[in-house]
Each structure stands twice: as structure tokens, then as C-alpha cells.
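Beneath this line is the structure, given in C-alpha cells, with notes to follow.
With one protein chain held back, the other chains of the complex are shown just where they sit.
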Amino acid sequence: MAFNLLPKEGKFFEFLSMQAENIVKAAAAFKEAVKAGPFSEETVRKIKDFEHEGDTLAHEIADMLNRTFITPIDREDIYSLSNNLDDVLDMVNSMTNRIHLYRLNPSNDGMIAFADNIGQAAHALSNAVRHMHDTKRARRVLDYCIEVNRLENMGDQLRDKTISGLFEHEKDPIMVIKWKEIYEGAEATLDTCEHVAKVIEAILVKHG
Amino acid sequence: MAFNLLPKEGKFFEFLSMQAENIVKAAAAFKEAVKAGPFSEETVRKIKDFEHEGDTLAHEIADMLNRTFITPIDREDIYSLSNNLDDVLDMVNSMTNRIHLYRLNPSNDGMIAFADNIGQAAHALSNAVRHMHDTKRARRVLDYCIEVNRLENMGDQLRDKTISGLFEHEKDPIMVIKWKEIYEGAEATLDTCEHVAKVIEAILVKHG
Partner (left out) sequence: MAFNLLPKEGKFFEFLSMQAENIVKAAAAFKEAVKAGPFSEETVRKIKDFEHEGDTLAHEIADMLNRTFITPIDREDIYSLSNNLDDVLDMVNSMTNRIHLYRLNPSNDGMIAFADNIGQAAHALSNAVRHMHDTKRARRVLDYCIEVNRLENMGDQLRDKTISGLFEHEKDPIMVIKWKEIYEGAEATLDTCEHVAKVIEAILVKHG
């Protein structure tokens, strides 16, 4: 029974994919909530649940790393990718908390565009992670990473548009402070997605 | 006289421990100052002295790395851990400056809880660093890292509580801007502590 000598190797990519897929689901839930209006306690709990699931997956990957001798790519790269994926979810969760805490109604054009953008970036990251194991087809993975970069660029433009609109139309400084933080958080979430893409690209470069 | 062939090896852990211990002392001084009320020039100077001491230790570690051929763990990991420990102290120093510059009285429940939390995180980090050399007992080090994660989670809750309280009770936008930065700085200090814990965990994973 010499088949499948290194069953653990594949598991890393499987668990990283599960982490990415969990982000896709969280981003979809976030987008639905943004469209619907002010956040309920239930929305906050729902996103928190995704974040917990993400933490669990990250810990499982760390534990696997501790128990596995041979890894398909450098162990510190798996660790870094897993941590960076976790950061994306932390930021979605943090934005959700802030919107709720500040009692804001997020259902406006700018915020919906941001939520949509984050959803697409999560999707592209998930595709990139899912195909990473196939090192012979690195081009495909790189294309997903480029897609994430494109979405992050759009995020920069969205940020400029939403914040200049804010300074133009909102005269209450307290509301400016609150919304500025939310829009910046949305852009920072896309920056974090781009950072994950860069980690993936760096891994490909190393194995190129 | 073949004993102690590699005296330099142990020194890295000794100096990293001194760096961590220096943070413990700075955090204790910060906590005392927060409890006492508005910061004096002397408080600012005292914390600055700890930061200088930290810089000196970090430079000594970098110099040792330049002169040592064999290191107990990868040289770039020692370098990264030292830099990240330094970041914690930079943030405590930066918060201290800001509180003084903005002429705030930090002696309130939220800020005292933050200072206490930072003190505990510094203590846990110091314990983790002090036991890192004993790779056979990695579990103990990991437990200290988990303690840092727990304190960082408490920091997130503290941040939500202090900032929502701020928006509720403080009507002067200028004061909101100032205090929001201080509370966010306190939380970011705990994030940096957690980052150090992650660097330590990554080193353990690599040598696991």
C-alpha cells in the first residue's frame, strides 16, 4: 500500500482553500447586509462566526505544520499565507463591528460598491489559492493575482470618490470622522487582499 | 577547554530577553503615569529613555549578527524578532508623546484598562522570549503566545467600548479626534504585541 505516501502535503492546500472559501462566504454575507441597511446584532454575530471559523482553520493549519515533516512549499510560506488570509477576515469583521457600533446605515452607493469589490477580490483570491498546488500552471494563478490588483486599484478610486463626496456633503464633523473610518477600512480590506496576492506571487517566484 | 564552544549562541536569546524585559519596565512606567493624570515632561523623558535603551539593544543584536557565523536560529528570524520587539516600545513611546502633546488627562477607566492590558502582554512576551531557547519545551512558549492573543482580543473589546463611549459622551469633535487616536494607538500596541507572538510562533513552527 505505497499509494498516497504523503497524504499531509495535499491537506495544506485543501485547508488554505477552505480558509479562502470562508472569506468568500463572509464577503457575500457582508455585501447582503450592507445592501439591507443598518446592521442588526444578528448580522454582527453572523460575520463573527465566519471570523471564528477562519481562526479555527488558521490554527488547524499551524497545528498541521507542527506535526508535518515534509511540506509542499516552505512551512513559513504556508504560515504567512494562512495568517494573511486571516487578516482579510479580521478586517471584514472589524468593519462590520464599526458600522454597527457607530449606528450607521451602510446602504449607500459607495459602500455597496466597496462591498461588491471586496466580494470579487475574495473570489479571485479563492481561485488563486485553489490552483496554487499546480505549480506547472502558475500563469493561471498569477492572472487571479492580477485581478486582485485591479480590484484594489478600483478600491483606491472608490475611496477618493466616497471621501471627497463626504467632505462635500456632510457638514457634521462627527459623521465625517465615522464614515471616513469606514471607507478607509473598506479600502484597507482591499489592500490586505492585494497583500495576500503578493504573498502568493512571492511563493510562485520562489518556486519559479 | 572545549566547554562552551559557542558562547555567542546563547547571547542572542539573552539580548532578546533584555529587550523584552525593557518593554516590561516601560509598560509598567506607562501604567503608573496613566493612573497619575496628565503627563509631565519627566514622564515623557522617562519613557523616551526606555525607547533609547531598546534601540541600543536592537543595534547590539544587529551588530552581533554581523559578527557571528553560527546563530542558534536563522539570523533573519533573530533580526525580525528584535525589530518587532522594538516596534512595541516605539508605540508605547508614541502614545506617551501624543497624550502629552494633546494635553489630555489619561487617568480614566478605559485608558487604565488599556495600560494594564499592555503591561500584561509585555509580561507574557517577556516570558515567551525568555524560554524560546529551550526548543524541547515549545509548548510552554506557545502558551505565553496564546496569552498574548487573549489580551489582544480583550484590547479589541476595550477599543469598541472606549470609542463608542467617546462618540456617546464627547460632543467636541476636536476632543473626539484626539481621544480616538489615543485609544486606537493603545489597541495598535496590543496588535504589535500579538505580531511579536506570531513571529515567535513562526520560529517555533520552522524548528518544530
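Annotations
Just so it is clear, A and B label the chains in written order, and each chain counts residues from 1 on its own.
Everything that follows uses one rule, which is that contacts are C-beta pairs under 8 Å (C-beta built on N, C-alpha and C of every residue); 3 or more make two chains touch, one makes a residue touch a chain.
Quick caveat: nothing in here was measured; it's all calculated off a predicted structure.
Within the complete assembly, B:76 is the residue of B:32, B:49, B:76 or B:109 that touches the hidden chain. Seen across the whole complex, the unshown chain contacts subunit B at 62, 65-67, 75-76, 79-80, 83, 97, 101-102, 173-174, 177-178. In the full complex, subunit A contacts the hidden chain through residues 156, 160, 163-164, 167, 173, 176-177, 180, 198, 201-202, 204-206, 208.
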